[in-house]
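One protein chain is absent from this view; the other protein chains keep their places.
After this line comes chain A, so read on.
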Amino acid sequence: MLQFKLVLLGDSSVGKSSIVNRFVKDSFDEFRESTIGAAFLSQTVTIKDSDANGNEAQEVTVKFEIWDTAGQERYKSLAPMYYRNANAALVVYDITQADSLEKARSWVQELKNKVDDDSLVIYLVGNKIDLATDDDKDKREVEENVAKTYAEENGLLFSEVSAKNGQGIQQVFRSIAEKLYDIRKKQDATNNININSSAQRGNGPVDIHLQRPSTNDSTSCCS
């Protein structure tokens, strides 16, 4: 199983946590793990490996370690630890608040400063589309095209969602999983490593686990 760290960013009250909450609650799979008291949320996504040769598609399980800001973003007080080794970032804005996209842009900038990894996947998400239905278009303050253009210019994935009714949520995480899987596959092809034997890369010192990963992490030991 492949494991990736995903961080959430965006202004307070744009619905970062609701998106994750919706994703975790709506997901059903046998790898569902306990989240209570966990340092971060863990959730798996199953994707199909699109084989270039048209061979039979294989199922791949991707596990996200989702780090919430825990409110530390409010006064720009996120610790370096938060960004470290992040593989993906979900940058959220609220389509009913024009300035929240501006804030999202500054978070993208912050990310690019803090995370050196060029392969970091950034997904820009416009939340709360349930508030701007056909009957109530006035509430929308950020046009989809504006955000989309910005995302394309900056190499970000983009979509609009509703954490409230679940619209588009699963797809966000699936896309991130697919993109990350793709990147990992290419890296491993370059380095000539089998994608499934990715437990310890490089020959550095071995990490010591302070607690046997009991219920939380039965897989990380010998995967």
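As a convention for this text, a contact is a pair of C-beta atoms (placed from the backbone, for glycine too) under 8 Å apart; a residue touches a chain by one contact, two chains touch by 3 or more; residues count from 1.
Assume contacts and distances are computed from a predicted model.
Trainee: As a check of understanding, state which of "Rab proteins geranylgeranyltransferase component A", "MMS19 nucleotide excision repair protein", "Peptidase C13 domain containing protein" or "RNA polymerase II C-terminal domain phosphatase-like" is the UniProt name of the chain not shown.
Mentor: "Rab proteins geranylgeranyltransferase component A"
Trainee: Check the options A:T46, A:T69 or A:S119 and report the residue that touches the missing chain.
Mentor: Per the contact definition at the top, the residue touching the missing chain is A:T69.
Trainee: With the missing chain put back, one of A:S12, A:Q58 or A:T149 would touch it. Which one?
Mentor: Within the whole complex, the residue contacting the unshown chain is A:S12.
Trainee: Touching the missing chain, which residues of chain A?
Mentor: Output for chain A: 12-13, 16-17, 20-21, 34-41, 68-72, 74-77, 79-82, 84, 199-200, 203-216, 220-222.
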